[in-house]
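One protein chain is absent from this view; the other protein chains keep their places.
Presenting subunit A:
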Amino acid sequence: MQPFYVTNSPLDPAPLVAYVQTPADGAVVTFAGVARNNFEGRATAHLSYEAYPEMAATVFAQLADEARLRWPIGRVAIHHRTGMLAIGESAVLVVVAAPHRQAAFEAAAYIMDRIKAVAPIWKKEHWADGEAAWRE
(Lines give C-alpha, C1' and ligand atoms only; values in the text may rest on other atoms or scores of the structure.)
Protein backbone atom coordinates (compact mmCIF):
# COMPACT_ATOMS: atom_id res chain seq x y z
CA MET A 1 0.00 0.00 0.00
CA GLN A 2 1.45 3.32 -1.04
CA PRO A 3 0.22 6.01 1.36
CA PHE A 4 0.51 8.80 -1.22
CA TYR A 5 -0.73 7.82 -4.62
CA VAL A 6 -2.38 9.00 -7.83
CA THR A 7 -4.29 6.42 -9.83
CA ASN A 8 -6.68 5.99 -12.75
CA SER A 9 -8.50 3.24 -10.87
CA PRO A 10 -11.47 3.62 -8.51
CA LEU A 11 -10.51 4.53 -4.93
CA ASP A 12 -11.12 2.20 -1.98
CA PRO A 13 -10.76 3.58 1.55
CA ALA A 14 -10.39 0.19 3.28
CA PRO A 15 -6.65 -0.34 2.65
CA LEU A 16 -5.91 3.26 3.64
CA VAL A 17 -7.76 2.87 6.95
CA ALA A 18 -5.91 -0.39 7.60
CA TYR A 19 -2.60 1.31 6.82
CA VAL A 20 -2.99 4.37 9.04
CA GLN A 21 -4.43 2.71 12.14
CA THR A 22 -2.06 1.67 14.93
CA PRO A 23 -2.88 0.49 18.47
CA ALA A 24 -2.06 3.98 19.79
CA ASP A 25 -4.83 5.60 17.73
CA GLY A 26 -8.28 6.34 19.12
CA ALA A 27 -9.52 8.04 15.96
CA VAL A 28 -9.41 7.45 12.22
CA VAL A 29 -10.99 10.12 10.02
CA THR A 30 -11.74 9.26 6.40
CA PHE A 31 -12.64 12.11 4.07
CA ALA A 32 -13.88 11.32 0.58
CA GLY A 33 -14.22 14.06 -2.01
CA VAL A 34 -16.95 12.90 -4.37
CA ALA A 35 -17.98 13.91 -7.89
CA ARG A 36 -21.16 15.96 -7.48
CA ASN A 37 -23.92 16.34 -10.07
CA ASN A 38 -23.86 20.14 -10.23
CA PHE A 39 -21.70 23.19 -9.71
CA GLU A 40 -23.64 26.17 -8.37
CA GLY A 41 -26.77 24.68 -9.86
CA ARG A 42 -25.40 23.92 -13.33
CA ALA A 43 -25.81 20.24 -14.13
CA THR A 44 -22.60 18.21 -14.43
CA ALA A 45 -22.47 15.09 -16.59
CA HIS A 46 -19.13 13.86 -15.26
CA LEU A 47 -15.72 15.11 -14.12
CA SER A 48 -12.21 14.41 -15.25
CA TYR A 49 -9.01 14.94 -13.33
CA GLU A 50 -5.50 15.36 -14.62
CA ALA A 51 -2.37 15.21 -12.47
CA TYR A 52 1.32 15.90 -12.70
CA PRO A 53 1.76 12.41 -11.35
CA GLU A 54 5.49 12.47 -10.62
CA MET A 55 4.97 15.53 -8.42
CA ALA A 56 1.55 15.01 -6.87
CA ALA A 57 2.50 12.09 -4.61
CA THR A 58 5.51 14.04 -3.31
CA VAL A 59 3.28 17.01 -2.53
CA PHE A 60 0.83 14.77 -0.67
CA ALA A 61 3.69 13.55 1.55
CA GLN A 62 4.75 17.15 2.19
CA LEU A 63 1.19 18.12 3.16
CA ALA A 64 1.02 15.22 5.62
CA ASP A 65 4.26 16.49 7.16
CA GLU A 66 2.81 20.01 7.38
CA ALA A 67 -0.21 18.67 9.25
CA ARG A 68 2.02 16.66 11.57
CA LEU A 69 3.78 19.87 12.62
CA ARG A 70 0.43 21.36 13.65
CA TRP A 71 -1.46 18.46 15.26
CA PRO A 72 -0.48 15.33 17.18
CA ILE A 73 -1.46 12.83 14.52
CA GLY A 74 -0.22 9.45 13.45
CA ARG A 75 -0.16 8.07 9.95
CA VAL A 76 -1.75 9.76 6.96
CA ALA A 77 -2.76 8.33 3.58
CA ILE A 78 -3.89 10.33 0.55
CA HIS A 79 -5.07 8.82 -2.73
CA HIS A 80 -6.31 10.84 -5.68
CA ARG A 81 -8.09 9.62 -8.76
CA THR A 82 -7.38 10.80 -12.31
CA GLY A 83 -9.23 10.31 -15.57
CA MET A 84 -12.98 10.30 -16.08
CA LEU A 85 -15.20 10.08 -12.99
CA ALA A 86 -18.91 9.38 -12.96
CA ILE A 87 -21.16 11.28 -10.54
CA GLY A 88 -20.85 9.68 -7.11
CA GLU A 89 -17.32 8.34 -7.56
CA SER A 90 -14.60 9.39 -5.14
CA ALA A 91 -11.98 11.77 -6.51
CA VAL A 92 -9.83 11.95 -3.39
CA LEU A 93 -9.42 10.14 -0.10
CA VAL A 94 -7.70 11.70 2.91
CA VAL A 95 -7.33 9.32 5.86
CA VAL A 96 -5.77 10.47 9.14
CA ALA A 97 -5.19 8.52 12.34
CA ALA A 98 -4.54 10.15 15.70
CA PRO A 99 -4.71 9.29 19.39
CA HIS A 100 -7.68 11.68 19.73
CA ARG A 101 -10.43 12.69 17.33
CA GLN A 102 -10.10 16.47 17.32
CA ALA A 103 -6.59 16.35 15.89
CA ALA A 104 -7.66 13.80 13.27
CA PHE A 105 -10.66 15.91 12.17
CA GLU A 106 -8.70 19.14 12.00
CA ALA A 107 -5.69 17.63 10.25
CA ALA A 108 -7.89 15.96 7.62
CA ALA A 109 -9.66 19.27 6.91
CA TYR A 110 -6.34 21.10 6.72
CA ILE A 111 -4.82 18.56 4.35
CA MET A 112 -7.86 18.72 2.06
CA ASP A 113 -7.69 22.54 1.94
CA ARG A 114 -3.99 22.36 1.09
CA ILE A 115 -4.58 19.77 -1.64
CA LYS A 116 -7.03 22.22 -3.22
CA ALA A 117 -4.51 25.04 -2.93
CA VAL A 118 -1.26 23.49 -4.16
CA ALA A 119 -1.44 19.86 -5.29
CA PRO A 120 -0.76 19.67 -9.04
CA ILE A 121 -4.10 18.12 -9.93
CA TRP A 122 -6.74 19.72 -12.09
CA LYS A 123 -10.44 19.18 -12.44
CA LYS A 124 -12.43 19.54 -15.62
CA GLU A 125 -16.19 19.95 -15.42
CA HIS A 126 -18.04 18.24 -18.25
CA TRP A 127 -21.42 19.94 -18.22
CA ALA A 128 -24.65 18.18 -19.05
CA ASP A 129 -25.12 20.63 -21.98
CA GLY A 130 -21.93 19.29 -23.63
CA GLU A 131 -19.53 22.09 -22.73
CA ALA A 132 -16.41 21.44 -20.67
CA ALA A 133 -14.03 23.68 -18.74
CA TRP A 134 -11.09 23.40 -16.40
CA ARG A 135 -11.99 24.55 -12.92
CA GLU A 136 -9.44 27.25 -12.20
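Rule of thumb we're sticking to: a contact is a pair of C-beta atoms (placed from the backbone, for glycine too) under 8 Å apart; a residue touches a chain by one contact, two chains touch by 3 or more; residues count from 1.
In the analysis below, contacts and distances are computed from a predicted model.
Engineer: The chain that is not shown, which UniProt protein name from "APC family permease", "Molybdopterin synthase sulfur carrier subunit", "Small ribosomal subunit protein bS6" or "SpoVR family protein" does it carry?
Structural biologist: Of "APC family permease", "Molybdopterin synthase sulfur carrier subunit", "Small ribosomal subunit protein bS6" or "SpoVR family protein", the absent chain's UniProt record names it "Molybdopterin synthase sulfur carrier subunit".
Engineer: Looking beyond the chains shown, say which of A:Arg70, A:Arg101 or A:Arg135 touches the absent one.
Structural biologist: Considering the complete complex, A:Arg135 is the one touching the chain left out.
Engineer: For a quick check of understanding: of A:Arg42, A:Arg101 or A:Lys116, which residue touches the chain that isn't displayed?
Structural biologist: Selected residue, touching the omitted chain: A:Lys116.
Engineer: Could you please point out the subunit A residues that touch the chain left off the display?
Structural biologist: Touch with the absent chain occurs at residues 39, 49-50, 52, 54-55, 58, 109, 112-113, 116-124, 134-136.
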